[in-house]
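With one protein chain removed, the remaining protein chains of the complex are shown where they sit.
So, subunit A:
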Amino acid sequence: MADLLEIRGISASYGRIQAIAGVTLSVPDGAVVALLGANGAGKTTTLNTISRLVPVTAGSILFEGRPIERASSHAVVRAGISQVPEGREVFRDMSVRENLEMGAYGRSDRAGIRQDIDRAFDYFPILKERLQQKAGTLSGGEQQMLVIARALMARPRLLLLDEPSLGLSPVLVEKIFAIIRRLNADGLGILLVEQNASVALGASSYAYILENGEVAVEGRSADLRHDDSVRRTYIG
């Protein structure tokens, strides 16, 4: 299968501190790939280099075969990559509807946008009830659903998900991952960053484990789940 996203040996640093060094990974078309690792291993930095929020110092990033490592952040969104950042970065003082409309910022097809808002209600019925409410007044779980729905409004072909389970109750985590599986079944490629390794390995087909900014282990998720050393170190 062709690769949707192909990252070859990218490095990035904050000032003099190297955050990731020579990371190579790929997301095949229509796959869910997990990116695991401890705090500070470079998972979020990897996503932010793809979204072009962090400059790349070496290596290349190919999206659908085209290099994007020098593109601007807005060009990447327009190309078809949306990121759901960690920590539920909603536009607090905007209504849920306005948040969703901001997600469609790069689009001008009004009918399509309206249709996609309806599709978002289909995935996340609670958002329909909250439509006129300010995003800052939503609960943590609702905000998480809103940021995912908002990212989908750009009609991405690749979704970068950063810690979607963080701070959510087990019931909500189950709910969010059911939606992730459904999105994937609808053809969306997903690169999933998680600290909760057992949940992430269950939801993905392939996984990479980062350690100190480098890929330490990679393999099929099903294999990693049953690998003893991986279990001891990352699942516990």
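To be clear about the criterion, a residue touches a chain if its C-beta (ideal position, glycine included) is under 8 Å from a C-beta of that chain, and two chains touch if they have at least 3 such contacts; residues count from 1.
As a convention for this text, contacts and distances are computed from a predicted model.
*Asks:* Identify the UniProt protein name of the omitted chain, choosing among "Tricarboxylic transport TctC", "ABC transporter permease", "Aspartyl/glutamyl-tRNA(Asn/Gln) amidotransferase subunit C" or "Pyruvate dehydrogenase E1 component beta subunit".
*Replies:* Hidden chain identified via UniProt as "ABC transporter permease".
*Asks:* Specify the residue from the set A:S73, A:N212 or A:T233 that touches the hidden chain.
*Replies:* If we include the chain that is not displayed, A:S73 is the one touching it.
*Asks:* Which one touches the absent chain: A:I7, A:L127, A:A154 or A:L224?
*Replies:* A:A154
*Asks:* For a quick check of understanding: of A:S51, A:S165 or A:N196, which residue touches the chain that isn't displayed?
*Replies:* Per the contact definition at the top, the residue touching the missing chain is A:S51.
*Asks:* Using the document's definition of touch, tell me which of A:D3, A:E64 or A:E89 contacts the absent chain.
*Replies:* In the complete complex, the chain left out is touched by residue A:E89.
*Asks:* For the chain left off this view, which of A:G103, A:P164 or A:G213 is in contact with it?
*Replies:* A:G103
*Asks:* May I ask you to list the residues on subunit A that touch the chain which is not drawn?
*Replies:* 51, 53, 72-74, 77-78, 82-83, 85, 89-94, 98, 101-103, 105-106, 150-151, 154
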